[in-house]
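Heads up, the thing below is written out as structure tokens.
A single protein chain has been omitted; all remaining protein chains appear in their positions.
Moving on, here comes subunit A:
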Amino acid sequence: AENEPSWETPCTELHVYVSTPGCDGFPSLDSKESYKLSVSRGSMLLSAETIWGALRGLETFSQLVGRDENGTYYINETEIVDFPRFPHRGLLLDTSRHYLPLRAILETLDVMAYNKFNVFHWHIVDDPSFPYESSTFPELSKQGAFNAMTHVYTASDVRTVIEYARLRGIRVIAEFDTPGHTLSWGPGAPGLLTPCYMGKAPSGVYGPINPIVNSTYQFVTSLFQEVSTVFPDFFLHLGGDEVDFTCWKSNPEIRAFMMEVGFGEDYKKLESFYIQRLLNIVSSLGKGYIVWQEVFDNDVKLRPDTIIHVWKENTLQYLKEMANVTRAGYRALLSAPWYLNRISYGQDWIAAYEVEPLNFEGSPEQKALVIGGEACMWGEYVDVTNLTPRLW
């Protein structure tokens, strides 16, 4: 008939060509995700340096396939050369404010792959609950989870997440945030948190991790030894944000320590003291680390390969922070304008889309230190009932 499209001979195969061998490894910050896609009469070729590029190319290919009103699948002749602008494109999920069942995490990984995200930042524990089942310290989840039988991630769950992510070219970066955001660690690790004082007597309330006792560093070493083995990515996120000094200030032993070491009243120095020791521990375990911006802001001595995670949002101050961080020579990750948990009415995707991460004053070398960013979905108001439509 006259109006029928002229179909070419059907293409039966997409050839996928990967030049660097290796299917069994994990993706890393340095992984190459570039690919070329060539669709022409009688030939469809997807070529990539690595399997990670092949995954990205398969996603693109699947988006090109259309279906007409008769149900026929078709694809236009196409030439695509593609690679990511930023190597670290992440999503943060918070499984402490609300437990997220495994299927919610796996579903999120699927959708991340559809959107070419490649980092799952697992903010796994925090103040409200400790769902991570530790083999070294089983009491942490036994005492700290919302429900130790049902609201936990077993070692098997964690392995499942890591492998499911790997198969989609997604790195899993675990965050064990200290010394603040650790209330749930207390019940399962007596003596870890700082007892707050009301005058001369303990008030019964606890604060951040106690930085002045040796047991803290023994604990931290053992825990991170385990975490370093469980999570294969080179990087760990160590947190370091929002440390409330009030409790430390109230504790007489800590005040005495402050005098002893000459920190005076500057509790940022005490925070630094803790963080520095933590960073050394983690380095000696052969891991790199990412920290929230306070660690940089509070002048903690960092290794040059530390990645600073910029999150504070105050009328575009984050751009200044990006400039400062990169000027100091550190790599930076941007999250500040992408706090997706802060919902608002209307098409707010537009504001997120219009962010230009490199819109700050700096040299090209500085700008090259921005390795990417992360959309954050903090969990105060989010669980499996509303996670997916809120995120996507």
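Structural remarks
Throughout what follows, a residue touches a chain if its C-beta (ideal position, glycine included) is under 8 Å from a C-beta of that chain, and two chains touch if they have at least 3 such contacts; residues count from 1.
Throughout what follows, contacts and distances are computed from a predicted model.
Missing chain, UniProt protein name, picked from "Amidohydrolase-related domain-containing protein", "Beta-hexosaminidase subunit beta", "tRNA-intron lyase" or "Oligosaccharyltransferase complex subunit": "Beta-hexosaminidase subunit beta".
Considering the whole complex, the residue from A:35, A:206 or A:378 that touches the absent chain is A:378. For the options A:77, A:163, A:265 or A:348, the residue in contact with the chain missing from this view is A:348.
The chain not shown here is touched by just one of A:35, A:52, A:99 or A:235, and that residue is A:99.
Even with one chain removed from view, subunit A keeps its contact list with that chain: residues 94, 97-99, 101, 128-129, 146-147, 150-151, 181, 241-242, 244, 311-316, 337, 341-348, 350-351, 376, 378-386, 388-390.
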